[in-house]
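The complex is shown incomplete by one protein chain, all other protein chains being positioned as in the whole.
First chain written, first letter: the chains are A and B, and each begins at residue 1.
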Amino acid sequence: MTLHTLSASPTTAAFADCLRLIAPGDALLLLGDGVYAALPGTGPRRALGACGAALYVLHDDAAAAGVLARIDGETVVDMDGFVELSERYSRQLAWY
Amino acid sequence: MFRPTMIYALLVMSSPASGQSAMTAARFARAVLARGHTISRVFFLDAGTANGSAMAVLPRDEIERLVPWVELAERDGVELVLCISSALKYGMLDETEAKRYDKPAGTTHPAFTISGLGQLVDAAASADRLVTFGG
Partner (left out) sequence: MTGLERKRLLLIIRHSPYGSSLARASLDVALAAAAFDQAISLLFAGDGVLQLLPGQDSGPLGVKNLGRLLASLPLYDIDQVYVDAETARRYQLDLAAAPLPARALEREALGELIAAHEHLLGF
């Protein structure tokens, strides 16, 4: 099981490439510009919902982006939570 | 709650000047240690080697970008390694390399060492977790 960390915005190749390789049972952590994929009611947010991975958002990056208050369905994690995710998932893959 | 301690190796691809990724890496490293794990090495590759600069000057009201790494090295003994081929391209030279290439001065902070990709391979081979920060 893989922890995917996505730090690029939903219009990038990184976003599309990530969705192509992510599998049910994986986890996806949105950080940096990746947090914009969490914006509700958007195509990217629907695509995340359909990919079968557990969805997480990094708190401080979501707060900076103005996305935090609009999170709907993802689990918000702080840095400690990010490390905990890395403990649980034996592989990590960064998309940027 | 019992948690097995793990060995982490980190790879940093991004410059401190572009986005948040490098600072996220430093904060992640701090949180890894706080949870009782060890970090065998942080390896900086490509634009990530710019994190080793002793020369960057930031506005006073922005967070320091070098201090978190220096603290990890000097307070917690974390090994910080700049990939030599990338470092040279980005103008990250220690005193030795500066003399070797006839440059006016070294540009890296002593908390960082400069070495080859073998250090990344070695760290990855013996790590329980390999975590990359890029973009």
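Everything that follows uses one rule, which is that a residue touches a chain if its C-beta (ideal position, glycine included) is under 8 Å from a C-beta of that chain, and two chains touch if they have at least 3 such contacts.
Values in this document were obtained by computation on a predicted structure and should not be read as measured data.
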### Task
Could you list, sorted by label, every displayed chain in contact with the chain left out?
A, B
### Message
Please identify which residue in B:45, B:66 or B:87 touches the non-displayed chain.
### Response
B:45
### Task
Tell me which residue among B:70, B:88 or B:117 touches the hidden chain in the full complex.
B:117
### Task
Touching the absent chain in the whole complex: find that residue among B:11, B:50, B:92 or B:114.
B:11
### Query
In the full complex, which residues of subunit B touch the absent chain?
11, 13, 45-47, 85-86, 89, 116-118, 120-122, 124-127, 130, 132, 134
### Message
Touching the absent chain: which residues on subunit A qualify?
### Response
2, 13-14, 16-17, 20-21, 23, 90-96
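One rule holds for everything that comes next: only the chains that are shown with their structure count from here on.
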### In the complex with subunit B, residue positions of subunit A that touch it
5, 7-8, 14, 31-33, 58, 61, 64, 79-80, 82-84, 86-87, 90, 92-96
#### Entry: Footprint of subunit A on subunit B - complex, ascending
3, 6, 8, 13-14, 19-21, 24, 27-28, 30-32, 34-35, 37, 128-135
